[in-house]
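Can you keep this structure in mind? I'll have questions shortly.
Left out: one protein chain. Kept in place: all the others.
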Amino acid sequence: MQRARLAPFFMTLILFFEQLLNGVQLGVMLFLMAAGLTLVLGIMNLVNLAHGSLYMVGAYLTIAAAQWTGSYWLGVLLGLAGALVVGMIVEVVTLRALYARDHLDQVLATFGLILFFNELVAMIWGRASLYSSLPAWLQGHVELLPGSIYPVYRLVIIAVGLAVAALLWYVVTRTRLGMLIRAGASNRTMVAALGVNIRLLYTVVFGFGAALAGLAGLMAGPIYSVQPGMGELILIQVFVVIVIGGIGSIRGALVGALIVGIVDTLGRAFLKPLLGSVISPPAAEAAGPALASMLIYLLMAVVLAVRPAGLFPARG
Amino acid sequence: MLEVRNLTKRFGALLASDGIDFDVREGETHAVIGPNGAGKTTFISQLAGNLVPDAGRIVFAGEDITRLSAPRRARKGLGRSFQITSVYPEFTALENVALAVQAQSGHSFRLWRPARSDRSLIEPARKVLNDVGLSSREGVLAANLAHGEQRQLEVAMALATTPRLLLLDEPMAGMGIEESQRMIDFLGSLKRSRITMVLVEHDMDAVFRLADRISVLVYGRVAATDVPDKIRRNDEVRRAYLGEDA
Amino acid sequence: MIKPILAGVLAASVAFSPMAAAQQQAAAQQQKLKIGFITTMSGPQGIIGKHMKDSVELALEHLGGKVGGLPVEIVYGDDQTKPDVGVQLANDMIKRDQVDIMAGIIWSNVMMAVVPVVTGAGKIMVGTNAGASPLAGNQCNELYFSTSWNNDQSPEAMGKFLQDSGVKDLYVLAPNYQAGKDMVAGLKRYYKGNIVDEVYTKLGQQDYQAEITQLRAKNPKAVFAFYPGGMGVQFVRQYHQAGLRERIPLYTVFTVDETTLPAIKEAAVGQYEARFWSPDMDTPASKKYVGDFRKKFGYTPSFYGAQSYEGVLLIDSAVKAVKGNVKDTKAMVSALRKADYDSIRGRYQFNVNHHPIQSFYLLKAVKGGQDGAEMKIEKKIFDHHKDAYYQECRMKW
Partner (left out) sequence: MLSRRLVLWSVFVVLLLALPPVVVALGQPFYIDLVRRIMIFAIAAVSLNLILGYGGMVSFGHAAYLGIGAYAAGILAFYGLASGWLHFGAAIAASALVALAIGSVSIRTSGVYFIMITLAFTQMLYYLGISLALFGGDDGMRLKTRSRFPLLDLGDSLHFYYLVLVLLVAAVYLTHRIVSSRFGMVLRAAKSNEARSRAIGFSPYAYRLLAFTIAGAMGGLAGALLANHTNYLTPDFMHWTRSGEIMFMVILGGMGTAAGPVAGAFALLFVEELLARWTEHWQVILGPLLILSVIFFKRGLAGMFYKPDA
């Protein structure tokens, strides 16, 4: 008796738990992108729309390298290194000239980079989605809780994401580079006064951010579609994340990413039934999906209306 | 004219303003001096409305303005110049001053008539420029004025708002000797025309020449307020400030 | 102070005009046929445009470089998936390039915007993919032909199949936009069983894990989905990774095809699709097309390509019938209506609304082919199927 009555409740609970996990997984992906972007924005004061292109480059290079070497792991390694190198080249060749400019020029120039990279990738690999393979053991799924089956690969993404977050925390709070990064985010002239080679610091930070974007890209490859323009699909969400979190703050990026990931996922999963219990089901049918797709933007507008500099402003 | 009571502002552990009491009388020139880090800039920012105090009251011409924004205070007659030169670099000197005149006139939602040929703005602006001795430079972009001229322009803008009280934050900062001298002469002429001024300044020569009264700020507190002669002789001030400077 | 540049640009644009005009005159003397072909070539959807363009080229090769016996020039245009760009292109092609006939177009919205421009100029439009229902119904036009289908015919076929095979609980997913809703409407026209839930996701969404989790919790007997392009690649792979492939069969339309199979590969095995054609179709014309296409381009063509190949053949048949007198629009229209060519789907007839009356099949993805999976025809669902809108079309012929 008791059991039978509790069963639906447990089912709902498990479902909620699983959706939460989905939200965290999406959040972790967003975090990998947001970490680099927020550092570049916070330290170099550079609005880099082309961050999504580095994500795309990571995904493509990994596939190409894996095909070339025949090994998934070598592919991953080369893909990461490739994203790092491409990022540094981009920084040295074009972005360096833009630090002193206002955001407007940066937006324009980095949009130019997006066009360039998307088309270049299309010229090299074609416009079709590419297949990115996985080692067999990553392809399966496990039963987390009774009745709750979860793809192994997504668990791995969560693990990698959290590990990177921990590593970043260590680097930012415990190392000299991290000290410079924190100082740079809050007071640029001070760092310069310390006699640090700012140019080099910028290039390193940018390359670092590019590698993180590349990591996100190569992990996204097997679940999302690897195609020209894939970066822009995620880029806007990433901007939402860093703006909610507060520009220049790694902690803000993590919290923002998790919030956005979870809100977006739960909104997609539960908003329609929830609305259905308030307004008429046909109206919920129409409004639910529309509202779910606007949810993160709504969230951002509300956060900024209340806290115009995000949740964890890095400066003053 | 201006009455400040128990003004307190804290930045984390640092008590930048520690219960400041401060008065300015109608028509007087009241200087604020103090060693570096004494909290002069914090104090003047709170007077101008760019910082909100944690506690205390600011009463201006009988009205509590503690919670008013900077623009509201400006419209009530609190003019200011900045420590670091702050003009509109892309505008001509005349336009800079005309904007200040316009701010005071209160008719700024006119979208059609060109402001440049608006005589009700241009004529008062010319007059103020003439007063500060910048007439010959009226058509020059502010960015292209010499440093001293920019400081003069800044004072002109503050004056053009026809303030009842003028907050001058280190008007002599970064000036050469000759420029400073001219500025002191000019402020002296303002003083003679009985304009009420609060003068924050490092240049002791200027302070003692211009001020009717002087307040000494040390560690966020007013250590003393008195006429220049008495301040000169005040032991506490000497210890805390002048001794250090000498 | 910017005027000098503008003046320069204008002067330049005027300057190269007479040259173009001269070329056109020469063209008229040569009796050359000009076809304007609009598709999407840039951006992620450019893959479809590539399939279409390659197929047009193959058709020209099969026709010996001539269409209806006339030397031919194809003017390609990239609509960037934007209707307003499509309109601009159509205007350019008609007014500047002075094309005789227009063809192509992938997207319903681009087609809806372009058709009035083309027919308004008295030219014929041969659509080779977009299947907007108003153009099959009350907005049908004498000058508009389609070598494809109406959007909701494939889901109709899938709905019929699901109904006939007695599926009771169906879970439905589609992107939240017009085509998504059209697809579901088509499905429901023939599927009368229980629909557990109808989920509309954000257009262009990448991650479907949340939806897949919800879906599994409801435990339906089957899933119907419509996810074109990159969305399909993501959805099908994530469905597979979630371990649902073996538990709940996935039935889709316009989701798994030869443009997306190279990216989905084995994850597609076991997938069901409904379509009017598949590369393994057993007709002589189809075999020739698929065989030569693979030989020439090294990959397997999709239905997008097949329809475009047919578009050229259809035009060829009509130009032949009017003996090259393309300007005689009335004769051209009557000739086109006969659909007098060897179709890859076997001979068919046009319905009164200028849309083909044709069969629809159930396709299944099986192991094999260069992509690790390929589509095979399982069975015929509809024979001589007409779209649901032709009765609203008041055309008489």
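To keep things simple, chains are lettered A, B and C as they appear, and every chain counts its residues starting from 1.
To be clear about the criterion, a contact is a pair of C-beta atoms (placed from the backbone, for glycine too) under 8 Å apart; a residue touches a chain by one contact, two chains touch by 3 or more.
Bear in mind the structure is a predicted one, so any value in this text is a computation, not a measurement.
Peer 1: With touch defined as in the header, list the contact partners of the absent chain among those displayed.
Peer 2: Those shown chains that the absent chain touches are A, B, C.
Peer 1: Hey, which of B:P53, B:G79, B:P124 or B:G220 is the one touching the hidden chain?
Peer 2: Of the candidates B:P53, B:G79, B:P124 or B:G220, B:G79 is in touch with the missing chain.
Peer 1: Any idea which of A:V243, A:I262 or A:A284 touches the chain not displayed?
Peer 2: A:V243
Peer 1: I'm checking contacts with the chain that's been left out. Which of B:M157, B:M172, B:M197 or B:L217 qualifies?
Peer 2: Spelled out, the listed residue whose C-beta touches the missing chain is B:M157.
Peer 1: For chain B, which residues lie in contact with the unshown chain of the complex?
Peer 2: 48, 50, 69-72, 74-75, 79-80, 82, 86-91, 95, 98-100, 102-104, 107-116, 118, 121, 141, 143-144, 157-158, 160-161
Peer 1: What residues on chain C make contact with the chain left out of this view?
Peer 2: Within chain C, the residues touching the omitted chain are 1-7, 9-10, 13-14, 17-18, 20-21, 24, 41-42, 46, 76, 78, 81-84, 87-88, 91-92, 94-96, 108-109, 112-113, 116-117, 132, 176-179, 181, 202-203.
Peer 1: For chain A, which residues touch the unseen chain?
Peer 2: Chain A touches the chain not shown through residues 41, 47, 94, 97-98, 101, 103-105, 107-109, 111-120, 122-123, 236, 239-240, 243, 247, 286-287, 289-290, 293-294, 297-298, 300-301, 304-305, 308-310.
Everything that follows uses one rule, which is that only the chains that are shown with their structure count from here on.
Peer 1: Just grab the chain with the largest centre-to-centre distance to chain B, centres being mean Cα coordinates.
Peer 2: C
Peer 1: On a C-alpha centroid basis, what's the spacing between chain A and chain C, in Å?
Peer 2: Here chain A and chain C have centroids separated by 35 Å.
Peer 1: Multi-chain contacts only, two chains or more: what residues does chain A have there?
Peer 2: Not one residue of chain A touches more than one other chain, so the list is empty.
Peer 1: Under the definition above, what is the set of chain C residues touching chain A in their complex?
Peer 2: Spelled out, the residues of chain C in touch with chain A are 42-47, 49-50, 176, 198-204, 206-207, 209-211, 213-214, 216-217, 229-231, 233-234, 237-238, 241-243, 259-260, 262-265, 371.
Peer 1: For chain A, which residues are in contact with chain C within the complex?
Peer 2: 11, 15, 18-19, 22-23, 25-26, 118-119, 122, 126-131, 139-141, 149-151, 153-154, 220, 222-230, 233-234, 265-266, 268-269, 272, 285, 288-290, 292-293
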